[in-house]
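Every protein chain except one is present and positioned as in the full complex.
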Amino acid sequence: MKARVHVTLKSGVLDPQGTAIQGALAHLGFEGVQGVRQGKLIELDLAESDPVRGRAVVEEMCRRLLANTVIENYAIEVVP
Amino acid sequence: MKARVHVTLKSGVLDPQGTAIQGALAHLGFEGVQGVRQGKLIELDLAESDPVRGRAVVEEMCRRLLANTVIENYAIEVVP
Amino acid sequence: MRSAVIVFPASNCDRDAETALRDITGRAPHMVWHAEGTFPEVDLIVLPGGFSYGDYLRAGAMAAHSPVMREVVARAGRGVPVLGICNGFQILCESGLLPGALMRNASLKFLGRDVHVRVETSQSLFTSRYAVGAVARMPIAHGDGNYFADDATLDRLEERGQIAFRYCLPDGTVGGAGNPNGARRDIAGIFNETKTVLGLMPHPERAADPLLGGTDGRAMFEGLAEALS
Partner (left out) sequence: MTLPNAKISPETVAQHGFTPDEYARVLRILDREPTMTELGIFSVMWSEHCSYKSSKKWLRTLPTQAPWVICGPGENAGVIDIGDGDAAIFKMESHNHPSFIEPYQGAATGVGGILRDVFTMGARPVANLNALRFGRPDHPKTRYLVSGVVAGIGGYGNCVGVPTVGGEVNFHPAYDGNILVNAMTVGLARADRIFYSAAAGPGNNVVYVGAKTGRDGIHGATMASAEFTEDSEAKRPTVQVGDPFTEKLLIEACLELMNEDAIVAIQDMGAAGLTSSSVEMAGKGGLGITLHLDRVPMREPGMSPYEIMLSESQERMLMILRPGSEDTARRIFEKWELNFAVIGEVTESGRLILQMDGAVAADLPVGPLVDEAPQYDRPWVATPRRPVVAVGDVPPNPDPLAALERLVGCPDLASRRWVWEQYDSTVMADTVQRPGGDAAVVRVHGKSKGLAITTDCTPRYCQADPVEGGRQAVAETWRNLTAVGARPLAITDNMNFGNPEKPEIMGQFVGCIQGMGEACKALDYPVVSGNVSLYNETEGRAILPTPAIGGVGIIDDVASCVRVAFPAEGQDLVLIGRTEGWLGCSIYLREVFGRETGAPPPVDLAAERRNGDFVRDLILDGLATACHDCSDGGLGVAVAEMAMASGIGARLTLPDGAPRIDAWLFGEDQARYLVTTRDADAVLAGAVAAGVPAARIGTTGGGELTVDGAGAISVDRLRTAHERWFPAWMAGDA
């Protein structure tokens, strides 16, 4: 099965990359961009086929490695 | 409205980060991880409220700035 | 003083740390490959700078899970002093030995230049040879040195005197143009609660030889050698 992990910065944490993108978009003439946040997308290809067990494992991966919970949130999407 | 852009490396393009994450997961004892690819997630907050026009603008942003189409693909998701 | 320098895949200041330790303390450190589960008893453990695992995912994240880090965490728990420089600081935060996280520089650019830091306390093994308020010049070379912790954590760090160095101008004025990377409260280096673990972004080991343009980093190693011999 496949899983996708979205890692995003917590809301209180400043996001210089997002801010830079917002500035660059304005520079290019795109109007009405009120906010930009940049995160990570991690796509996993797993041997596991059971979605429940799979999600639990990915959850564990996020806590231990994929996200730094001091600054980041994560969300898991399982694609069976 | 909000839009989310997923920027991923084209297939065939080397993804050193994904490979390194895969190795690290194996070291941590996670078995059966057959592949990892890392991409970007960009969340945009737009003044535009029409989803069709919004998507077209984001499409344009992707082509001009958010993705490097020489090596990356992008996918847009509009959250009205 | 017996010391060990932990070498991770793509550490790249391991030799710099080795050279400074040997020259200043007169004794060559053990160079410990990360895959080793254990290493000789030492008086100081150094996590050197570099790009362990390419800094992929997050700087220091993968190294924090290296087999040797279990041992480092255990010894730190027993009070063995640990010094993390640059990537070493990032690894210390990722492994939970120090609070907070190091994010991309606010400029989004890698920065390689000299900075000035103000010494915030001399009440530690690492800073005993510096006067409080002294200004030290050292090189930085990092893309992810922007220290972040939430306000409560920062307040606690300040209350307990856990802030070791703050970025400043040459005249000692903290912050403003002296802060190269956007670090909160201009933090360049912090201690753990017992002040036996120090993480800092600037490179004292590259400021230990007059021919390289400065010796302000020597006092750290001299102080350690004196306290730990």
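Observations
Letters are used for the chains, namely A, B and C, taken in the order the chains are written, and counting of residues starts over at 1 for each.
Note that a contact is a pair of C-beta atoms (placed from the backbone, for glycine too) under 8 Å apart; a residue touches a chain by one contact, two chains touch by 3 or more.
Source: prediction; values computed, not measured.
Touching the chain that is not shown, out of C:Val42, C:Val80, C:Leu125 or C:Ala141: C:Ala141 (per the contact rule at the top). Looking at C:Pro29, C:Gly50 or C:Gly145, the residue that reaches the missing chain in the full complex is C:Gly50.
The residue touching the chain not shown here, chosen from C:Arg2, C:Arg15, C:Arg137 or C:Arg156, is C:Arg15. Within the complete assembly, residues 9-16, 19-20, 23, 68, 70-71 of subunit B touch the chain that is not shown. Listed here are the subunit C residues that touch the chain not shown: 9-10, 12-13, 15-16, 19-20, 33, 35, 49-51, 53-56, 109-113, 139, 141, 143, 203, 205-206, 208-209, 211-213.
Just so it is clear, only the chains that are shown with their structure count from here on.
Averaging Cα coordinates per chain places subunit B and subunit C 34 Å apart. Centroids of subunit A and subunit B (each the mean of its C-alpha atoms) stand 9 Å apart.
Distance between chain centres (mean CA atoms), subunit A to subunit C: 29 Å. Those residues of subunit C in touch with two or more other chains are numbered 57, 61-62, 65.
Across the assembly, subunit B contributes residues 21, 24, 28, 38 that each touch 2 or more other chains.
Only residues 57-58, 61-62, 65, 93-94, 99-101, 103-108, 146, 148-150, 182 of subunit C touch subunit A when the two sit together in their complex. Note for the complex: subunit C touches subunit B at residues 53-54, 56-57, 61-62, 65-66.
Residues 12-14, 16-17, 20, 64-66, 68, 70-71 of subunit A are the ones touching subunit C in the complex.
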